[in-house]
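The structure's right below; bear with me while I get my questions together.
Below is a slice of the complex: some chains, not all, each in place.
When the chains are written out, they are named A and B in that same order, and each has its own residue count from 1.
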Amino acid sequence: MTDIEERLARLEQRLTALEDEREISRLIASYGPRVDAGDAEAVAALWESDGVYDVDEWLMTGRDQVERMVRSQGHRNWIETGCAHVVGPPHVTVTGDEAVAVCHSLMVVHQDGQYRVHRATANHWRLRKGPDGWRVTVRTNRVLDGREESPALLGDGVNYTP
Amino acid sequence: MTDIEERLARLEQRLTALEDEREISRLIASYGPRVDAGDAEAVAALWESDGVYDVDEWLMTGRDQVERMVRSQGHRNWIETGCAHVVGPPHVTVTGDEAVAVCHSLMVVHQDGQYRVHRATANHWRLRKGPDGWRVTVRTNRVLDGREESPALLGDGVNYTP
């Protein structure tokens, strides 16, 4: 009987590990569709209430500031002329109730009847598992334009150990 | 014993949920390689026999019409000059034997020795689980060029509840 108990407990543990990664990947996969749909509240709800979204020269603290970015005229303009926030498959490292994920994102915009890559960005996500599941605590984005921070962010994220 | 039965049943259920999402994500991940390989029959087989592929001004109904698109001279020309149908990681919502997935896709083409993004598209997939596994019932693609349908499609897909 002990053997069966142990095998059950081990299965439950392995399955939870896959489910955690799946929940995090799914949260990240929802960002692009939500932000391109202009759904400000749903975007903000991906963060913890005091979560941080740190994007080059724009530091947003708390859900209100994330919502404000999505509702901004600048963001509305992108949606109205056509844009795609394409977020690549994340590399996720979970340690207990904390996680780090890293991926690239491309912002592709429509302009004068053509599409162009407006920016390519290194994405570093810190997440925490709380009573409502996984939420972003700090997301740091840096454009890959040669600034040294951006490759460092990718390297740190993928090599993360707690 | 009841406790063990319950834990087994719960594990089986959780595992099936992950397997369903994995099968859907894998089907979607096969579309780009298959369509860029020009494998018309394999592309069409991703749909149910009466499935729909609704692409802006081109509505395909049934596998034959999907096959015909892949075999068309227009599509052959893209392959022969060089093209990549890059389909992003999908956000999948499964409810029983039905599912909705949403993602972006980029069509990148080779032209005059350079690559350019030919279009960026909102993808909304409806799928059904039948005797042969998951198949597409309706895939709706709309280019992200400012038309209002496209952000709406992303928002609807990611917020889907049955």
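Here, contacts are C-beta pairs under 8 Å (C-beta built on N, C-alpha and C of every residue); 3 or more make two chains touch, one makes a residue touch a chain.
Only a predicted model underlies this, so the values are computations on that prediction, with no experimental measurement involved.
Novice: Once every copy is counted, not just the 2 shown, what does the total come to?
Specialist: 3
One rule holds in what follows: only the chains that are shown with their structure count from here on.
Novice: Please work out the Cα centroid separation of chain A and chain B, and write it as a whole number of Å.
Specialist: Result: the chain centres lie 22 Å from each other.
Novice: Within their complex, state which residues of chain A touch chain B.
Specialist: 4, 8, 11-12, 15, 18-19, 22, 25-26, 29-30, 32-34, 36-39, 42, 79-89, 106, 108, 110, 114-117
Novice: Going by the contact rule at the top, pick out the chain B residues touching chain A in the complex.
Specialist: 4, 7-8, 11, 14-15, 18, 21, 88-92, 102-104, 106, 116-122, 143-147, 150-152, 154-155, 157-159
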